[in-house]
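Shown below is the structure under consideration.
For this depiction, one protein chain was excluded, whereas all remaining protein chains were kept in their positions.
Take a look at subunit A:
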Amino acid sequence: MSNPLRIFVPVKRVVDYAVKVRVNPAKTDVDRNVKHSMNPFDEIAVEEAVRIKEKAPKTEIVAISCGTTKAQETLRTALAMGADRAVHVEVKDDSTLQPLAVAKLLKAYADKEANKPDLFILGKQAIDDDANQTGQMLAGLLNWPQTTFASKVEINGQDLKVVREIDGGLETVQTKLPAIVTTDLRLNEPRYASLPNIMKAKKKPLVKLTPEDLGIDISPRIETLKVEEPPKRVGGRKVESVDELVDKLRNEAKVL
């Protein structure tokens, strides 16, 4: 690679995937007073960037997170995994921060940097809002190619080849950098940050910005009117034998 690559990796702090979320009593949101972690798809994005850097050591990885002060914990995790520096776009209340606003913040930051990114690697979706939009929106705003739901990424000079997970199988597309990649679960298995790397990450640079610094209006376009528990299933009935199961399916549930 002639020029060193610069990879931007947006990461989001979300309710940990193993937490069983509960709707708050006011029915406006879920209870957020629970364990948070880096969005699992974003861990895969960081891992992929680090693997690219391991092959091309001059690569620079910039982790970016938009959110409250606590987003810095997530950025430190990305730094401990191998990102070189971090950018925190601080907002007071990240529960109203929506994909279009995040895509605009990311574009504004990319435009502001003297050295432009060659590649954005994002998770395909955040496991809290399940929107699956930010990478595609960013690609649209930048007018860059997008290779979403990636299960394999190959970079060769300025050429990018991506195997994508589609309904029914896989698809291979090819494009040129600069480009957007969004990660699917099978792209890689993220590493754990070692204790020495966690210590080192504390000394890596972290720049703080606000949406105002970037000149972006982040007011939500979508209003959440209410949040409810999903209808409860009345499961839990056991049958004793295959015969009883077949009988119930035929005569009670009538699905056979």
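Definition applied: a residue touches a chain if its C-beta (ideal position, glycine included) is under 8 Å from a C-beta of that chain, and two chains touch if they have at least 3 such contacts; residues count from 1.
Rule of thumb we're sticking to: contacts and distances are computed from a predicted model.
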{"item": "Name per UniProt, for the chain absent here [options: \"3-methyl-2-oxobutanoate dehydrogenase (2-methylpropanoyl-transferring)\", \"Probable electron transfer flavoprotein subunit alpha\", \"Ribonuclease H2 subunit B\" or \"mRNA export factor MEX67\"]", "value": "\"Probable electron transfer flavoprotein subunit alpha\""}
{"item": "Touching the absent chain when the full complex is considered, from A:K35, A:K203 or A:R237", "value": "A:R237"}
{"item": "Touching residues (missing chain, whole complex) on subunit A", "value": "15, 17-18, 20-21, 23, 30, 98-100, 103, 124-125, 127-141, 143-149, 151, 161, 164-176, 184-186, 221-230, 233-239, 241-243, 245-246, 248-249, 253, 255-256"}
